[in-house]
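Just one protein chain is left out here, and the rest sit where they should.
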Amino acid sequence: MRNEKDLLQLMNAHFNPLKLEIKREQNVSLEFEKEELIQALSFLKSHSYKHLSTISCVDWLEEGEFELVYHLFSYTDLINISLKTRIEREPGIFQTAKEIWPVAEFYERDIHDFFGVKFKGNDNLEELILENWQEIPPMRKDFDTRKFVNDKFEWRDYNGQKHTD
Amino acid sequence: MNNNFVKGSWQEILDWAQNKSINMLHYCTGCGAIELPPTMTSRYDMSRFGIGPAATPRQADLLLVTGYLSTKTLRRLVYTYEQMQAPKFVVGFGSCTINGGMYWDSYNTIKQLDKYLPVEMYIAGCMPRPEAILDGLLKLKKMIADGEADGYQRYEENKDFYHQNQEAVLGEVQRTQ
Partner (left out) sequence: MDKNTQTEIFFGPNHPGVPGNYGINYQFEGDTVTSARANAGHLHRGFEKLMEERIWIKNTALVPRICVEEPDINEMVYAMGFEAIGEIEVPRRADYIRSIILELARIQGHIFSIGGNAAGIGQYTVMHWGTLTRDYLLDIFEEITGARVYHIYIRPGGVRQDIEAETFAKILDLMDELENERFPDLEKALFENPNAQKRWQGKAVITKEEAIEMGATGPVLRANGVPHDLRKMMPYAAYDDVEFEVPTGKNGDAWDRIKIARDDMLQSIKIIRQLINKIPDGPVQADLGNGLKYRIPKGDAYVKIESKRGEYGYYMVSDGSLKPYRVHVRGASTPLGLYGVREFLPGTRIADVPVWAKSLGICPPEFDR
């Protein structure tokens, strides 16, 4: 049963993380280069971090990068880890994690639907939640949702007074 | 007795019989559907007014659109409405069918229901209480008995208007007849 400091020492001994932080009690966050992340995930899974909660994606438009965050949990240490990495926004390609956890295939498919990130090794990236979507992926920061709604749908006319923002 | 008199009074008897027994399609399209089980079960009993659930579109008269409609559900609902047999009625439930409601700036929900399907009446609320649902359905029964609930005839007469609006949002829609 490790505590937060032992865990950070273990990760520092085997990899080169860019940033390590204890956020609150039982919550730790680590940032890696994109080449090391998949090995770090396998290493943690074999050291009792077996539960993958979800994979999130954040769009940093001004810096031109996507940030992928993997959330893991261990039932023996009782610590929550968030592993982060950054990839370039323009090709937007990363390695898949479905060899380690088969359920990651669906989280990556969801990220492809909403952000347009492609995952090498995952060949089942068709539409999961949207249907026949023709514009740019909707969760990106340069998709203007109010302009899209004004163009596509019509508002109800209340005695000549139309809906305003 | 000329033909109009016979047809007129026969239609009145049919309308009276129609309003005493309405079959509602049991399709929970949105989040307003969580107030339907209390309305159907023993506390606010709906079956004492003659309204009960039906399983398939071919056996139903009333389509209750409970809440918002995403574009994926709108396509299935248009197929369901065209499979139902006349006379059929549509009631909009909640403020999302009136003007978009809480999701007024969402890229995936529709903003007005009566551009795509012919609506008899709306029940306001977010979400309406079981007493408000019963009040709305009793008014619908009165409309049916008076012969004013003619949404299915409006759909036949203005087919081009409705089809054009549906295809503007959905793309291509398969028609069976």
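Think of it as A and B in the order they're written, each chain with its own count starting at 1.
Throughout what follows, contacts are C-beta pairs under 8 Å (C-beta built on N, C-alpha and C of every residue); 3 or more make two chains touch, one makes a residue touch a chain.
Please read these numbers as outputs of a predicted model, since none were measured by experiment.
**Q** Among B:55, B:124, B:138 or B:168, which one is in touch with the chain left out?
**A** Going through B:55, B:124, B:138 or B:168 one by one, B:55 is the residue touching the chain not shown.
**Q** Could you please point out the chain A residues that touch the chain left off the display?
**A** Touch with the absent chain occurs at residues 23-24, 26-27, 29, 50-54, 56, 58-59, 69, 71, 75, 78, 80, 82, 101-103, 105-106, 114, 128-131, 138-139, 145-146.
**Q** Which parts of chain B face the unshown chain closely enough to count as touching?
**A** 25-31, 33-35, 37-38, 41-43, 55, 57, 68, 70, 72-73, 76, 80, 102-103, 105-109, 126-127, 129
Methods note: only the chains that are shown with their structure count from here on.
**Q** What's the distance between the Cα centroids of chain A and chain B, rounded to whole Å?
**A** Chain centroid spacing, chain A to chain B, equals 41 Å.
**Q** Inside the complex, what are the residues of chain A that reach chain B?
**A** Result: residues 130-132, 138, 145-146, 148-149, 152-156, 163 of chain A touch chain B.
**Q** Which positions of chain B touch chain A when the two form their complex?
**A** Against chain A, chain B makes touches at 71-72, 98-100, 104-108, 110-112, 115, 169, 171.
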